[in-house]
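Before I ask anything, let me first share the structure, which is written out below as structure tokens.
Missing here: one protein chain of the complex. Every other protein chain is in place.
Our next item is chain A:
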Amino acid sequence: MSQAPSLISIQKTVWDGKLPLEIVLAPSESRSYDQTDPYLIACSRLAYLPSLLPRLRAFFSPSLIDPNSHSHDGWFSFEGVPLKWHYPIGLLYDLYAEADPASSKGSKSDEAGETASGPHSWRLTVHFNDWPHEELVQLDAEGVVINDAFINSVKEADFLRNGTAKGIMTLSKEDSSGLWEAVQDVDLPSFQRISNILLPTQPFRSVPIRFFLPLPPDSGAPSLKLVQSPLSPSISTSQPQTIGTALHTLLPHLFPSRRTPVLAKPVLHGAVVPMSAPIEEVVRSSAYGDGWAYIVIRMMG
């Protein structure tokens, strides 16, 4: 543990994490059906998909059958599944891409989760028509809806950490919009300045973590089960709550051991999280921009 990297350096690595995306235009919306050139980009794991829409709309505009759509009409799907834009891209990737997560047993460069994960980019489809109202909340031209969703999420994390959401609610208007801008721009220094106002110096009251259990695609909607329960940062005066103790408490059948992943493993930012990692440290170093650690449970074998 003494050689463990500092929380700050882990946070920097997380914020540097990028995913290669290959985005194609929905064939039904393209003048050249499936022959449209894809848009390639290395995208921050912490970003949100709608941030790509203006440049995608511009890139694909010569190919669009319907020239009247706006960039905020855009939505994404992966293998036919509409992707919820209020989740960061890295979480969507961990949920759906089924790439093998990096683990500490791999080479050192694997630690960021991305650098050595292979040549495959994640292939997504963008649509500018036929918004799936049954599945996705519609975006607006000014970006108010996504900003609202982000702040609601920040507020929840703040409430758990402090037992009240007064921190975020008393944040100045500049800082409140600055926080959202910092996440959109993946600007860690600006983010740290504002999030330090929100983060308590004393231990968290509860730790904002959500666990996602992906269900097989044929199990019917909804395809994800979300597990959230108030998690204390420590289990006794001397023992911190670890990823392993939390999982063993919440999902005892999947995690019969507190120390070793037997049937399933926890994945965050494309990497397997050590079972011994204290949950508060995980959140302080590796939370997404809204203050939450979203951990995907992946079955083994």
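As a convention for this text, contacts are C-beta pairs under 8 Å (C-beta built on N, C-alpha and C of every residue); 3 or more make two chains touch, one makes a residue touch a chain; residues count from 1.
The working rule: contacts and distances are computed from a predicted model.
Of the names listed as "Ubiquitin-like-conjugating enzyme ATG10", "Mitochondrial ribosomal protein subunit L20-domain-containing protein", "GATOR complex protein NPRL2" or "Cytochrome c domain-containing protein", the one that matches the UniProt record for the absent chain is "Ubiquitin-like-conjugating enzyme ATG10". Of the listed residues A:L160, A:V267, A:V283 or A:V296, the one in contact with the hidden chain in the full complex is A:L160. Where chain A meets the chain that is not shown, the touching residues are 70, 84, 86, 133-138, 140-142, 144-145, 147-149, 151-152, 155-156, 159-160, 165, 169, 208, 221-226, 228-230, 249-250.
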